[in-house]
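The block underneath contains the structure these notes are about, expressed in structure tokens.
Only one protein chain is missing from this complex, and each of the others stays in its spot.
For chain A:
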Amino acid sequence: MTLIQAQDPASTPEDPETVAANEDVLATPSSRRPERWLRFVIPVVMLLLLLGVWQVYVTMANVPQYILPSPLRIAQALGTDWGILGSALLVTLKITLSALILALIGGVVLAVLMAQSRWIELALYPYAVILQVTPVVAIAPLILIYAPSTQVALLFCAWIVAFFPVLSNTTQGLKSTDHNLLNLFEMYRASRWQTLRYLQMPNALPYFLAGLRIAGGLALIAAVVAEFAAGSAGAGSGLAFRLLEAQFRLNIPRLFAALFLLSMTGVVIFLGTSLISHLLLRKWHESSIRREN
């Protein structure tokens, strides 16, 4: 029997372009190489430039530090106030990450349930939407009344906000399974569990991961917003509370330091979730595949 070998050499792993691209990293500079290191260098240079201008402006114009502290002054505040800010960061991190993890669990479990039965979906989805569309700042005072502690209240607020993107994305992913593949599974008498495990879940993975990336950012935002609300109720020691407190006391360098820590937390969460997503999808999903044409 004559058998067909690779008909489309352009897409086999030995593709000359792929090889060339891989050698790029090690070999002599080629026309493509600058793009790689510029991707890191340009943002860093830009950052240094901005900080430099800021520092110079504040020094030259003698701007008082309670109006705009210089970058060096902020760095100094970060050092001297680390005792307060560090522990506040830890609190915020703990709330954000636990809310995110609980949101992932809750979102996925609920999505799987809703994918199993139209009735469950009809019963639950409207409430998930209502929870989502009601501004969390508005629910926070209520939650503060019922929750056993402020920490639990904050966690709950962050969870409400973070879980919806996970739920809706995962539901979408579970439902958008190719109908022919579903037919195929039916033809081979796959059980419900097998269909879920081998077909719907892998199919939903890219959707879930997109939800994760959104939820990661939202969890932090919600943790901060809820703490603003809770702070006015008189308790808390997360970064948001420290930020408000610094503003209240006109300790502007510390305010900036707290703000810096919050942004960095957000960036790290974003990078972390993006990395997870890339690692899980790089082998097969379009979003992780470099175009080679």
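The working rule: a contact is a pair of C-beta atoms (placed from the backbone, for glycine too) under 8 Å apart; a residue touches a chain by one contact, two chains touch by 3 or more; residues count from 1.
Convention: contacts and distances are computed from a predicted model.
When the unshown chain is looked up in UniProt, the name that turns up among "Cytochrome (Ubi)quinol oxidase subunit III", "NitT/TauT family transport system ATP-binding protein", "NADP oxidoreductase" or "Aerobic carbon-monoxide dehydrogenase large subunit" is "NitT/TauT family transport system ATP-binding protein".
Screening A:63, A:113, A:147 or A:190 for touch with the missing chain picks out A:190. Within the set A:37, A:57, A:82 or A:284, the residue that contacts the chain not displayed is A:284. Note on the undisplayed chain: of the listed residues A:131, A:152 or A:205, the one touching it is A:205. Residues 1-8, 11-13, 178, 180-181, 183-190, 194, 198-199, 202-203, 205, 283-286, 289 of chain A touch the missing chain (whole complex, contact as defined above).
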